[in-house]
Structure formats: C-alpha cells, structure tokens
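With one protein chain held back, the other chains of the complex are shown just where they sit.
Which chain is which? They are A and B, in the order written, and residues in each are numbered from 1.
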Amino acid sequence: MLARPGLPRFDYVRAETADEVVRLLQERGEAARPFMGGTDLFVRMRDGVIHPQVVVDVKYLPGIRDVVYDAQAGLTVGAAVTMNEVARHPDVVAHYPLLAEAANSVASYQLRNRATLGGNLCNASPAADTAPATLVLEGRIVLYGPDGEREVPATEFFLGPGKTARGPAEIVTAIRYPLPPKGAAGRYLKLGRNKVGDLSIVGVAVFGFPDETAPSGYRFRIGLASVAPVPLRATAAEEILAEEPPGEETFVKAAEEAMNEASPIDDVRASAAYRKAMVRALTLRGLRAVWEQLA
Amino acid sequence: MGMHSITVTVNGEKEYLEVPSHMTLLQMLREKLAITGPKNGCSAGECGACTVLLDGEPVNSCMVLAVEVDGHEVVTVEGLAKEGQLTPLQQAFIEHNAVQCGFCTPGMLISAEALLKRNPHPTEEEIKEALVGNLCRCTGYIRIIRAVQTAAEKGGA
Partner (left out) sequence: MMAEFSSVGKNVPRVDVFEKVTGSAIYADDRQFGAGLYYGRLVRSPYAHALIKKIDVSKALEVPGVKAVVTGKDFPGRIGLYLVDRPIFAADRVRYVGDPVAGVVAVSEEIAEEAARLVEVEYEELPAVFDPLEAIKPDAPLLHPDLGSYKVAPFIHPVPGTNISEHFKLRRGDVESAWSQCAAIVEEEFRLPQIQHVPIETHVAVAIWEPSGEVTLWTSSQSPFAQRDLIAQSLGIPHGNLRVISPYVGGGFGGKAGVSIEVYAVAMARAVMGHPVKLRMTREEEFVGTTVRQSLVAHVKVGCDADGNLLAMEVSYYFGGGAYNDYGVNIARAAGYSCTGPYYIPNVKGDSYCVYTNQPIGSAMRGFGMPEIHWGLEQAMDQLAEKIGMDPVEFRRRNCVKTGQIIATGMTMPNVDLVACIDKVAKAVNWGKKEPPSAPHKKRGKGLAIMWKAPAMPPNPGSSAIVRFNEDATVNVEIGAQELGQGAFTVAAQIAAEALGVPYDWVRVSAPIDTKYSPYEWQTVASRITWSMGNAVKAAAEDAKRQILELVAEHWDEDPEDLDIKDGKVISYKSERELSLKGLVVYGLPNEDFEGWKGGPIVGRGKFMPTYVTSLDPETGQGTRAVVHYTVGAQAVDLEVDTETGQVEIIKIASAYDVGKAINPDLVLTQIEGGAVHGMSSTFEALKFDEKGRPLNPSFVDYRIATAADIPKEIHGDIVETPLEDGPWGARGIGEHVMVQTAPAIANAIYNAIGVRFNELPLSAEKIFMAMREKEE
C-alpha cells in the first residue's frame, strides 16, 4: 500500500521528567513511543509501518538538549541535540570534528534542524550516519529506565536493523564520548546517489591516532554503515593497521580486509557487490586522508 | 485527549488555535490559517516545498507537529516582505529569473534567507549545500544560486 496522505491519529504528550516517560512506557508498551525530531517516526507512521497511540515528546527533559564538554571526562551530547547543533557546536568542532562531519552529512539543512543524534542512533538503521563515528569514537549510549541509568558501549548497542539494546521502557538520554587520544584525526566519507544529502549507500568513518603500544606506532578505528545488518567496526582491518607500518601498502591491505568484513545486501539503492567495492574505496580514501592529518 | 490549545506567532501575528495531536505545522498553516505559501510537495521531509522558519531556523513544516510549535515563532514566505517591500533576496530572484513554475520558490526563499542570516557571504558550494533540501524541477538551480550571491553582495538577507 502507498503511504497515507497524512499522519494517522495519535495522542501527543509532552514529558517533563524521565520517570514520567518510563512509567508511560511500562503502562502502554508498544502503544507509546518516545520521540524527539520525529523525522523518522512521522515517515514510518505515514508509511503504515508503525502506529503508536501515544507519542511522547521527550525534547523537554532536563539536559537532553545540552552539549557538555569536560576537559577531563569528555563530551556528553544530550539525545535530543539536533544534527545541526552537533555539527556547529564549538566543543564538538574543536575536539570531535569527526562527529561534526558525520552529523553534517545527514540529509538536508532543514532535516538537520530536527533530526537528533539520539534518534539517529536509536532508529538503528544500518545506514545511520552518526553510527560509524560514534563507534570509532567509542561512544557510550546512556539509557534511563525502570532500574535507573545505565551505559551501553556503542559497539554493543546495535543488535540488528532497527534493533538496539534499549529496553522497552528505557529512553536514551545522552551519548557520552571519552576524550579522544592525543593527536587523533578522523574523517567520515559517505557515498550516496546524490552528491550530498542522500541516505548512504556506504558510509565509512576512519579514526587514527599515534599509539606507542601499537607495533605500527598508530591505531586506527574503522566504522562502517550500510554494509551489514548493523553499523560495525572493521576490527580485522584495524588489527592490520595496528601491526603493519602505515603507508599505501598497509592501507590497501586494510581496506581489502574491511571489505571482507562487510556483509551488505542487494537493495533498491545498490548491489552488495558494489557496496563491498565501495567499502574498499572509501576506507582507502579515508585512511589516506587521516594519515595526511596525522603525519 | 487529542486536541491542544496552542499559542503560536506566525509572521509576527499571535495566533490562538485548537489543533489535533496529529496535525502537522504545514497543515495548521494551510488549513487553519489559510497561509498557502508553504506547499505540500511530499509530506515526507524530502522536497522542501513546505520549508518555514521555526524560531529562525528552516524546518520542513510537514515534519513538525502543530502542537510542537506552541509558544514558538514561525515565519513563512508571506512574512519575508515587510509592508510590500521585497527583501534583497526576493528582488534578486526576480532580477535573475530564478522563478519558473514558482512552486519551490516559497521554501527556497526561506532556506536562502536563513542561509544569508547565518552566513552573509556564502561560497557557491555553501549555497548549494544549504539548498540541497529544496528540490526544483524547472530552473536547474543556477539562477537561484546567482540570486543568493547577488543578495549576499547587496548586504545579506
């Protein structure tokens, strides 16, 4: 069936406290749905994929729209911080430019004024643009639920397409990013059908930093989007980069390995074969670009 | 349950409205206030024909619930010209023939005005990126980009 002309009926509730939301989710289960930007929720509702009876606006919970940087603890981004806010926040730009770049690559300027970091990660589309960056920056998702607050590392958060470790009565309140290692550099490269603004056919985040504990003297982290059921880290490729001397030969080898770690599907946007090839191409480009910044 | 009383400032006017939960800002503007500048091109946040300013920032009004704008400020294309005086950008659109069918124009103007406010001297690349979310099928965008450049030269939005 084609999408309906407008949204289906539902109740809108604006939450004032996190406990209020948790209670509501416990009472109503699937019939209640927290939302922030709505850019994903409204589309799915119009498409008939989901139909909650109550949508709970959690944008007004205390602190959920704040960006806080601490020179010791790192960065805390409230779940409802918009993509544009992430992309231009001076502390993000200064200390986590990779995250700013990733946030800035999402859709259009208008959508980035509504789409949120928390929403992007929670929807857990394999194509989520902020996921690779969050993975390589070793972000932790902060959840609040019936048992209070807990943190889940990003690497354990994505369980399947659209599925996360968030419990049915939990909400995401923030994403915490540890201080990046000294001298780190990163790039997010995205390939879409348009030059800018499309969903990614392939998204690659490359993050590197000097590390004397690594035989190569450097550690790299590689995050991939749109090439597996979940956004993932190309850990085997990362190992190669930790072991072997940095340079074109190692980068090619790592890019090939990253390609092997991807398990994309054929879909209306691209074929699995092309996606695999583009993992290699974008990873290689990303490594070269990051290396240029490191060296 | 279902209906909300909201107060929202639209193009400088305070409006007191009753809106159902599931009504979008676009529907509120067009159906409750007969403000038809913002257009419905897709209802999915993709085409930008519905772009308005929400507290000074461009948003797809089809992707915002009416109830969410309670206490906020909305500006549509109708609110750009003050007392019939076109903005430098609107005049530049005329000068450069940046309008053909005109259906994308309201949203395009809003996005471009907002760009010039936050970045008074954008590069060509910056203009293009700022307008990625406003689809046009007629003009090929060239005249629109030139109009934004002209307006920037004339001192902004």
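Definition applied: contacts are C-beta pairs under 8 Å (C-beta built on N, C-alpha and C of every residue); 3 or more make two chains touch, one makes a residue touch a chain.
Note that the structure is a prediction, hence the values are computed from the model and not measured.
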Worksheet item: Which of these, A:L191, A:I240 or A:A258, touches the one chain of the complex that we don't see?
Response: A:L191
Fill in: Identified contact with the non-displayed chain, of B:V10, B:M28 or B:A49
B:A49
Discussion item. Tell me which of B:S21, B:S61 or B:N134 is the one touching the absent chain.
Written reply: B:N134
Practice prompt. Write the list of subunit A residues that the hidden chain touches.
Written response: 1-6, 9, 191, 193-199, 201, 268-271, 273-274, 277-278, 281, 285
Worksheet, complete the sentence: On subunit B, the omitted chain is touched by residues 30, 34, 36-44, 46-47, 49, 76-78, 80-81, 86, 90, 93-95, 97, 99-106, 109, 127-129, 131-145
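Rule of thumb we're sticking to: only the chains that are shown with their structure count from here on.
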Item to complete: Return the distance between the CA-based centres of subunit A and subunit B, expressed in whole Å.
Response: 29
Fill in: Residues of subunit B that touch subunit A when the two form their complex
1-2, 4, 20-24, 27, 43-45, 48, 51, 54, 57-60, 63-65, 67-68, 111, 114-115, 128-130, 132-134
Worksheet item: Hey, which residues of subunit A end up touching subunit B in the complex?
Response: 3, 5-12, 37-39, 42-43, 46, 55, 57, 84, 107-111, 113-114, 194, 196-197
